[in-house]
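All remarks here apply to the structure that follows.
The complex appears here without one of its protein chains, the remainder shown in place.
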Amino acid sequence: MPKCTINGKEVVVKDGATIIEAMHGGGAYETSDEPQKPGEKKQWAEGKVAHYCWHPGLSVAGVCRLCFVEIEGNPRLQIACNTVVTEGMKINNTSQKVKDSAKWGLDFHLINHPLDCPICDQAGECGLQEQYMEFGKYNPEMAEKKVKKHKVVDLGPTVVLDSERCILCSRCVRFTEEVSKTNELGIFNRGDRSEIGTFDDKKLDNKYSLNTVDICPVGALTSKDFRFRQRVWYLKDAETVCNGCSAGCNVRAYFNKEGFFRVKPVYNEEVNGYWMCDEGRDLYKFVNRENRYLKARRRISGGAWDEMLPGAGAKDAAGVLKSSGDAVALVLTGQYTVEEYESIVGNFVNEFKSKKIYHWNNNPKTENDFDGLLIRGDKNPNTKGLFKVLEKHGVKTSWSELEAGLGNGSIKSVVVAGPENLQFFPDMADKVKTLSKAQNVIWLQSPRFAGLDELKNNVWIIPMKSYVEKDGTFINHAGLEQKFKRVTTVVSEALTLTEAGDLLAGHHLLIKPALNTLVEAERPEDRVMLENRKKNEFVFRRGEL
Amino acid sequence: MSVVQKNTSETTKWFLPGILVGLGITFKHLAKNLLNQKKMMTLNYPEQKYEYSPRFKGNHILTVKKDGSLRCTACMLCATNCPAECITIVASEHEDPSVEKYPIKYEIDMLRCVFCGFCEEACPVDAVRMGPEWQTPGVNGANFNYGIEQLAYRPQLKGGMMSLVDDEERHKYGI
Amino acid sequence: MFQLSPEGLKTVKSEMARYEVKQSAIIPALYVAQKENNGWVNEEVIHHLSEVMEIPKAHINEVFKFYTMFNQKPVGKFHVQVCANISCALNGARELASHICKEMKIGFDQVTEDGKFTISKVECLGSCGTAPMMQVNETYYENLTPESAMNILRGLK
Partner (left out) sequence: MSEIKLLTEFYNKDEFRGINGYQKMGGYETLKKALKMQPQQIIDEVKASGLRGRGGAGFPTGTKWSFLPKNNEPRYLLCNADEGEPGTFKDRMMMERAPHQLIEGMIISGHAIHSKKGYIYIRGEYFYPISVVEKALKEAYDAGFLGKNILGSGVDFDLDVYAGAGAYICGEETGMISSLEGLKGQPKLKPPFPAVQGYLRKPTIVNNVETLAAVVPIIKDGAAAYKKFGTEKSPGTKLFSLSGNVMRPGNYEVPLGYPLKDMINVLGGGMKPGRTLKAVIPGGSSAPVMNAAEVEKATLDYECLAQMGTMLGSGAIIVIDDSQCMVDMLGVLMHFYHHESCGQCTPCREGTGWLDKIVHSILEGRGRLQDIDLLEKVADNMKGRTICALSDAAALPVLSFIAKFRDEFEFYVREGRSKVKGTAYAEMHH
């Protein structure tokens, strides 16, 4: 492990690490003296390096020519992204020479870059803006006409290209070559006439296409979904875990008082690296108010629907449950957190003395699929967590038992913890039909589903909070437990499954300390939790590129 | 907080002299105005209106292009800059790729507006201006929420006001 | 739709086997296709080559657009390329090029009405000692004067 000096500070880096990795983290850095204490934030060498084309998740292109550093004994400036640290190397990137090179490098980037910022979605999180503020020349001398290229090019179903804004860092091209391996993009023509593009009928259309928008340091690639909907400075953000499938990608959700607007991936070496799939980026949609149940709804014996507050609705339903004795069943989808399962299953087992708890499997056929990169066939974020809780309480049931129970009348009342991502529940209508055989159906549901109106007999629909509105833990396909915090509240009166379970069991709502779930103790010591995993905001806070 | 001492001297207890002095001034102006009506300070509003300087910063105008469409690109800089938070913009994608982005909704709440002119300053395309008009009548609160129709195409503007900035020239030079 | 002739297809296949990687055959294949497609390459050609060579279209397009010898626009039967780089410019190549254009009554990179000629100014063709010069299709004509150049071009059938 070579030892080098970066801006006067001695550091030890991993073998084969490049200078830019040593300076920006990127998995190559280790502190020099004491061994690292667990939980301690890894220190990076000081000094920012301007750069565009280097991305820790992609190969080195070395074309933006901004990350120059001075190496002692070498008269020429060297690019930090392609220079491997050797023993005793003395690196400096604070000298005037380096600063001048970055200044002019940025000016070269900008001479043909249009002044589109007012209508550019990237404005506010743009690499050019941020880095020019930090390293720029501030007296542009370009007085000639700019090169005209194509604007608003439709690259595919998800992405729009603006060639004039493109700085040809080739990140997106490398992404389609190396990560998605779909090879849709290319750089055509040469010199300053070069343009990114697709060829004719082969559009940029893959399951990871929106990552190109994330890694684009400028506004050349913009997402059709997010385009023009908000200026980024109106958005707040918070980290959470994607609930789109059992991969459990770490994501950052962007929202403001009008609702959620987009989701971007957050680096986590163990789970998703730097990427996430396009499907997962759509999941913010059902969270928004217009798609949610805001009030509890009740219908007695197929009559008209009443509306009431969610808590009142749950209390109302509690009475029915009490009267059903042990003919009560609970149906759980893999969409809730471990803590919630723990609480509601505990309530059922202890209060109702019922072990009629059933797992609603929405994708029995594709359960074990994997596309080789991120997407898992199991479209629930927490199936593993649900199984663990059920196992702990000794519940062993199958769906056919529920169907039998409904048929022979041994199950009269059913509590259903309904799904959040309706798009992954193609069997929703079927299951509603099956469950409508029960006398009393208490359906806990977050997004609206018109099919629930089909339920006959006595029905309670109780609004639930979605995954961004609560703290909790998901256990992904690999058994990795990921804790996440509440992002924001969209429907404040909605209930969590814990609260609903308590109310249904006839308890009052109490503010309880967080449950110490079973998995806490079982976690291997070296497991990195979401909250203290290594932070690399590289892509998603572009200002700090 | 400043404290104003009440004048408690004897003479102030007699109000009549003061009133008379005041009335004297009133009658003096009355006489002056009657004799020389041209120099009269007051106006017969609303029949007569005061002519402000053309640079007066009054009600907002959204300027238009040659073809009569809005210049505004919905960049939201005015809304971001507005200290009274009275501007609401909803952007959308335009069919014409050379326009790209335009506002489908642009509302200024005139009752919240403090007429500071920051929106004008912030605008990168000279799309919002503060015009010389200052009358803002309305019978209820909703009347003061000016939309695009009111801001750009109100009758006084005679089909919209054009900016002096020439887009074609700018485009030719790649701006 | 553009289709390679059987001989052309054979050449492309043999070029693919000739080099270590089949991508190397893109340039030779484009040469063959360009010749068969009246001297220029369009999207159909790339489609076809992509199918024949089993290489992504974007890749072939990248290569095609990078090199100047593949014409992106239709050209005349005789593609007259006049070198306008420094050694030739010192000996009046630009005047020569303008003269030819004027005589042909076309601008640069345009095709004459009878479809016979296209005149382009190009960069150094490696004939600096015999400047000014022009390349008509595959043949070099050197030590030109405006008159001799026009005589040569008029003589082309």
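As written, the chain order gives the labels A, B and C, with residue 1 at the start of each chain.
The criterion applied here is as follows: a residue touches a chain if its C-beta (ideal position, glycine included) is under 8 Å from a C-beta of that chain, and two chains touch if they have at least 3 such contacts.
This one's a predicted model, so the numbers in the text were calculated from it and none came from an experiment.
Novice: According to the contact rule at the top, which chains on display are touched by the left-out chain?
Specialist: Counting the whole assembly, the omitted chain is in touch with A, C.
Novice: Please pick, from A:I6, A:V49 or A:C64, the residue that touches the omitted chain in the full complex.
Specialist: From the options A:I6, A:V49 or A:C64, the contact with the absent chain belongs to A:C64.
Novice: Touching the absent chain in the whole complex: find that residue among A:G105, A:G156 or A:P419.
Specialist: Per the contact definition at the top, the residue touching the missing chain is A:G105.
Novice: Thinking of the whole complex, not just what is shown, which of C:L4, C:A33, C:L49 or C:V63 touches the missing chain?
Specialist: Checking the options C:L4, C:A33, C:L49 or C:V63, the one contacting the hidden chain is C:V63.
Novice: Looking at the whole complex, which of A:N92, A:N189, A:N361 or A:T488 touches the chain that is not displayed?
Specialist: A:N189
Novice: Considering the whole complex, not just the chains shown, which residues of chain C touch the missing one?
Specialist: These residues touch the chain not displayed: 18-28, 30-31, 62-63, 66-70, 84-87, 89-91, 94-95, 98, 102, 123-131, 135, 138-140.
Novice: Can you name the residues of chain A that touch the chain not displayed here?
Specialist: 60-66, 68, 76-77, 82, 84, 100-101, 104-105, 108-109, 111-112, 141-145, 147, 167-168, 187, 189-194
Following the convention adopted for this analysis, only the chains that are shown with their structure count from here on.
Novice: Using Cα averages as centroids, what's the distance between chain A and chain B in whole Å?
Specialist: Taking the mean C-alpha position of each chain, the two centres sit 46 Å apart.
Novice: Taking the mean of the CA coordinates per chain, how far is chain A from chain C in Å?
Specialist: The answer is 51 Å.
Novice: So the centre of each chain is just the mean of its C-alpha atoms; given that, what is the distance between chain B and chain C in Å?
Specialist: 65
Novice: Which chain B residues reach two or more other chains?
Specialist: none
Novice: Sort out for me which residues of chain B touch chain A in the complex.
Specialist: 73-77, 80, 91-93, 97-98, 100-101, 124-125, 172-175
Novice: If you look only at chain A, which of its residues touch chain C in the complex?
Specialist: 183-190, 197-200, 202
Novice: If we count contacts the way the header does, which residues on chain A are in touch with chain B in the complex?
Specialist: Against chain B, the touching part of chain A is residues 114-115, 117-119, 123, 145-148, 151-152, 227-229, 231, 233-234.
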